[in-house]
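Yeah, one chain of the complex is gone here, protein chain that is, but the others are all in their spots.
For subunit A:
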Amino acid sequence: MAKYARDFHMKKKAVFIYSDDLLTYKFHNQHPFNQFRITLTIDLLKSIDALKEEHIIPPRIATEKELTLIHDPSYIQAVKKAGEGQLSPDIAEGYGLGTEDTPIFKGMHEASALLVGGTLTAVDWVMTDKAEHAVHLGGGLHHGFRGKASGFCIYNDSSVAIQYLLEKYHARVLYVDTDAHHGDGVQWSFYDDPNVCTLSIHETGRYLFPGTGNINERGNGKGYGYSFNIPLDAFTEDESWLHAYETAIWEVAAFFKPDVILTQNGADAHYYDPLTHLSTTMKIYERIPKMAHAIAHQYCDGRWIAVGGGGYDIWRVVPRAWSRIWLEMTDNNHFNGPLPEKWISKWSKKSPVPLPAAWEDPEGIYKPIPRKQEITEKNRLTVEKALYPLRHEH
């Protein structure tokens, strides 16, 4: 008994925010945004005994008041009405609802508010010292705007959570976004605020949605110099991607000295991802949480909250990539070689593509990139320009 009592008061290393209710954030069967990827991830983690029921904490639902930390009340009312089938198409379009990207579905307000609440649950566990780290893979909907849905995102859980961190915990927040798409919603939410530093590493907006995320988007007013963007060329490969990420995250963290780090872990920069044009492999998804973890311990006394995000190859990429976050949080990131047979045989019949055999991608999943050297050089220049103010401050 004594042992249990002590355990009860002990700070957990990490918690995993999840309940099946999160799967209600679903547009329709053909939509690329599919939260079934969380089920696949959990099943992969369970099949290697890395995730147990005692780690899993159900999300709470965000209140309307909490949503208004970021969102306009009129927009929240519109989302509610839409979810009840009461919003006219004309009005819906003005709010970015009922589009091909963000179709209306029944109960969309409740599903989206739960998703936001999941990220708030993660924040509370970490900020009240009950856990060092927390992951909420249902979150990371970084395109949501104050008064408008955009790019598969209705409410912006990360923006709400950051404002919540500012107001309730008075924390300086470093937001790091490694989704292949620019983290526009979060960036614009805190563009004027020097207590929030945003770093987004993404494919250039030349072709890719949303088109923003240029180097020169550095913030505004008091927030000038607290927004960093590294737009990488299409076809960027592991080495160049990791150079950009590792250089930027360390230099930005050293400059900003955050109290807490919030990472958005979109897993759509992989070569297999159908919506983007980067050419990375599983190598980056092993390194991404490693660096975030190291920074959390160096600057934030361990405080690290991770959320999900994009990721549209839900069979071959997302489960392996997102498992790495949890494995890293629990100091268990040593898995390599074959994936568990149990997991492969359970899902291979359902998967429309052959499932990967191992944690790593084999060599040669794509043909050599013809202009690799130029792309690498261009990316290096991009990193230099983006970090120039930090390197020449005085």
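Note that a residue touches a chain if its C-beta (ideal position, glycine included) is under 8 Å from a C-beta of that chain, and two chains touch if they have at least 3 such contacts; residues count from 1.
Basically, contacts and distances are computed from a predicted model.
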When one chain of this assembly is omitted, its UniProt record names it as which of these: "Acetoin utilization protein AcuB", "Energy-coupling factor transporter transmembrane protein EcfT", "Spermidine/putrescine transport system permease protein" or "Exonuclease SbcC"? "Acetoin utilization protein AcuB"
Residue, one of A:61, A:166 or A:234, that touches the chain absent here: A:234
The one of A:75, A:125, A:152 or A:241 in touch with the missing chain is A:152
Contact with the hidden chain (one of A:85, A:221 or A:274): A:274
Who touches the missing chain here, A:209, A:226, A:285 or A:343? A:209
Could you pull out which residues of subunit A are in touch with the chain that's been left out? 32, 99-101, 143, 150-152, 181, 184, 205-212, 233-235, 274-275, 277, 369-371
